[in-house]
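Here the complex is missing one protein chain, while the rest keep their positions.
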Amino acid sequence: MIDKTVGSVEEAVAGIRDGATIMIGGFGRAGQPVELIDALIAQGASDLTIINNNAGNGDVGLAALLAKKRVRKILCSFPRQHDSWVFDGLYRAGEIELELVPQGNLAERIRAAGAGIGAFFSPTGVGTQLAEGKEIRVIDGRLYALEYPIKADVALVSAYRADRWGNLVYRETARNFGPIMASAATTTIVQVDEIVPLGSLDPESVVTPGIFVDRVVAVGHRSWLDDGSFVGGVDIEGRPLADASTGSATGNRSATGEGTDQ
Amino acid sequence: MIDKTVGSVEEAVAGIRDGATIMIGGFGRAGQPVELIDALIAQGASDLTIINNNAGNGDVGLAALLAKKRVRKILCSFPRQHDSWVFDGLYRAGEIELELVPQGNLAERIRAAGAGIGAFFSPTGVGTQLAEGKEIRVIDGRLYALEYPIKADVALVSAYRADRWGNLVYRETARNFGPIMASAATTTIVQVDEIVPLGSLDPESVVTPGIFVDRVVAVGHRSWLDDGSFVGGVDIEGRPLADASTGSATGNRSATGEGTDQ
Amino acid sequence: MSTDTSPATRITREQLAARVAQDIPEGSYVNLGIGAPTLVADYLPGDQEIILHTENGMLGMGPSPERGQIDPDLINAGKQPVTALPGAAYFHHADSFGMMRGGHLDVCVLGAFQVSQGGDLANWSTGAPGAIPAVGGAMDLAIGAKNVYVMTDLLTKTGESKLVEACTYPLTGVGCVTRVYTDHAVFDITPEGFAVREAFGDNTLELLAELTGLELTDAAAPGTREGE
Partner (left out) sequence: MSTDTSPATRITREQLAARVAQDIPEGSYVNLGIGAPTLVADYLPGDQEIILHTENGMLGMGPSPERGQIDPDLINAGKQPVTALPGAAYFHHADSFGMMRGGHLDVCVLGAFQVSQGGDLANWSTGAPGAIPAVGGAMDLAIGAKNVYVMTDLLTKTGESKLVEACTYPLTGVGCVTRVYTDHAVFDITPEGFAVREAFGDNTLELLAELTGLELTDAAAPGTREGE
């Protein structure tokens, strides 16, 4: 019997080595595999190269990993955000290397790695600083720059539901980088809200087939879902509202136990 | 209100011009837009370039289009089949041009056209006759050949259900080339079993978003479905069995009214 | 708008958003960039269907949710909470950016630091030393639509024209902008440079030429450019 599920996030991230290249899914906090990142922090691997769209928000998740000085280099499209103070500090202090990639080239290069494409000509970024040094070619009268695949040793992905074969479905725009990162890493580790029996996922609607997935761990329903139903009652960071039942919002209230990790 | 639905297959294929390049979905007969092809035959456009995985089966659909001498050139991966006699005859007589493309390169080149990729390096076919004359490059120790996008003026696609925005879902392995061809043509024309109200398709499960679709026509449930439920009772060509209710199979029985079109 | 350096009529950001919205026909697939362009959504006619794309992975984006109905999984490219309309579809990042790069969007509306008369766009970096670079989808958006509209003030706070002969800020895209909507006027990018398509209030071609320091043509005048 094939069973890719593991019992804990610790087990899920076991064996990640110092110096590894790790893709981390998510766009901002949507689809960010928070529990797996926390487990990676606890696991202790260092000297990492991280591939993510952003460079961490606030003091949790990827930002906490950066704060622990575990990351040598980050490859992303948009590090600078209103709450990227951890990255900002490290970058200004010269303690982290940054490779900036336009978001669509980042996505396509990750997809290329998963699909066995050796390189491809992209029109994005041509004529800008970010294409400097790249091979430029005119095809059908348009300028393109040659872009190479981005692959990783490990991908950490957050999906919604999985079965024991590792088939995945996502939820709304939290899908973002999950499917392509799952295809581009040697070992793909996925956290989901719940693991459902084999055959419960509609084969027409599976977004990531299990062939791309190595380990799956269930971390329980996200706080704005109750048994898979949307109940709202959180702010955009996923923190409970002061009074969720009436729908009033206090966006700046900090959640219980979600302080810094330092 | 956006309404991409049209009332008839005649309306769906209206305006296709002589000399057009036309992608036709389907792998063998699964997903082949038979009704649209019949409408194209009736519409009369000629001197066509056709992109399809195969080169027609039996005497219907694409084979019938070929038999009418409407096709100047065909670009496909597998023309020769046990029932490709129409193509075989034309090819041997020098009356049709053939460009043979390995199936995965065909798919990826179509995808590249839809995704705005100028060209890409593929390992498939390198060192074989089918890569002769192509630009070869070593990347990371492996040989690749440069492949260019394949785009079309028109794509004819068969899907399962659509809404009036043109969002599509497919059925099983009949999905095959539909999604990528829909993305690679200037005008994408789709036949579906039924058009459902906007909002009835699960946004998590839409396979082809409506942005890739220009016209949709409903042609009624395929004969092995009854109100969307599988009832079987056909052979692999979709022809009714002699006695469908008991499930006996007479694979060679020809269906009523499905003779040649000549 | 604290330092008013121009004597000319200037429309408000909201009026400008409404003006851009006017040029987006029903049935268009549209991506509205982060910042001011997002405002355009508020002025799209409610009785027409215009399908919004957000590059993080959705078509059919709807307005902000009610309070208490925020879903952190459902956000736009600015990471703000949004909703999904009936007819929406989700897709992953490679598909989403392929959709843009492949030229399937009809309109993209972007902000700008500078636009050159050749249609070059600079909107991702001021090139200031020590600044942390961040590009996101800016370069993909810049080349990612049939019509790339820029929405911006004509002048910086210190009175310099954002329409320029050649950009001095780092480029986002080359020759990609098709039209510029400013608080003074609407400009088309033509082979002859900027052409004034519509001047608001008491703005004239002459005044705009003075403010920008550029030679401008009249988009409406016959002979200055090929038909619309």
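Chains here go by letter, A, B and C, matching the order in which they are written, and residues are numbered from 1 within each.
What we mean here is this: contacts are C-beta pairs under 8 Å (C-beta built on N, C-alpha and C of every residue); 3 or more make two chains touch, one makes a residue touch a chain.
This is a predicted model, so every value here is computed, not measured.
Chemist: For the chain that is not shown, enumerate the shown chains it touches in the whole assembly.
Modeler: Even though it is not drawn, that chain still touches A, B.
Chemist: If I consider the whole complex, including the chain that's not displayed, which of B:Val6, B:Leu100, B:Ile139 or B:Val196 touches that chain?
Modeler: From the options B:Val6, B:Leu100, B:Ile139 or B:Val196, the contact with the absent chain belongs to B:Leu100.
Chemist: Which one touches the absent chain: B:Lys151, B:Arg171 or B:Arg215?
Modeler: B:Arg171
Chemist: Touch as defined at the start, partner being the missing chain; which of B:Asp38, B:Asp59 or B:Asp88 qualifies?
Modeler: Spelled out, the listed residue whose C-beta touches the missing chain is B:Asp88.
Chemist: For the chain left off this view, which of A:Gly26, A:Pro79 or A:Gly114 is in contact with it?
Modeler: Of the listed residues, the one touching the omitted chain is A:Gly114.
Chemist: Which residues does subunit B use to touch the chain missing from this display?
Modeler: 27-31, 53, 77-81, 84, 87-88, 91-92, 98, 100-108, 110-111, 122-130, 143, 170-180, 207, 222, 224, 230, 232-238, 241, 244, 246-249
Chemist: For subunit A, which residues reach the chain that was dropped from this view?
Modeler: Against the left-out chain, subunit A lists 1-2, 111, 113-117, 163-165, 167, 183, 198-199, 201, 203-204, 206, 209-212.
Definition applied: only the chains that are shown with their structure count from here on.
Chemist: Taking each chain's centre as the mean of its CA atoms, which one is most distant from subunit A?
Modeler: Result for max centroid distance from subunit A is chain B.
Chemist: Starting from the mean Cα coordinates of subunit A and subunit B, work out the distance between those two points in Å.
Modeler: The separation of the two C-alpha centroids amounts to 35 Å.
Chemist: Which residues of subunit C are in contact with two or more other chains?
Modeler: 58, 84, 90-91, 94, 97-98, 100-101
Chemist: Mark out which residues of subunit A touch at least two other chains, giving numbers and ranges.
Modeler: Expected reply: 108, 122-123, 170-172, 207.
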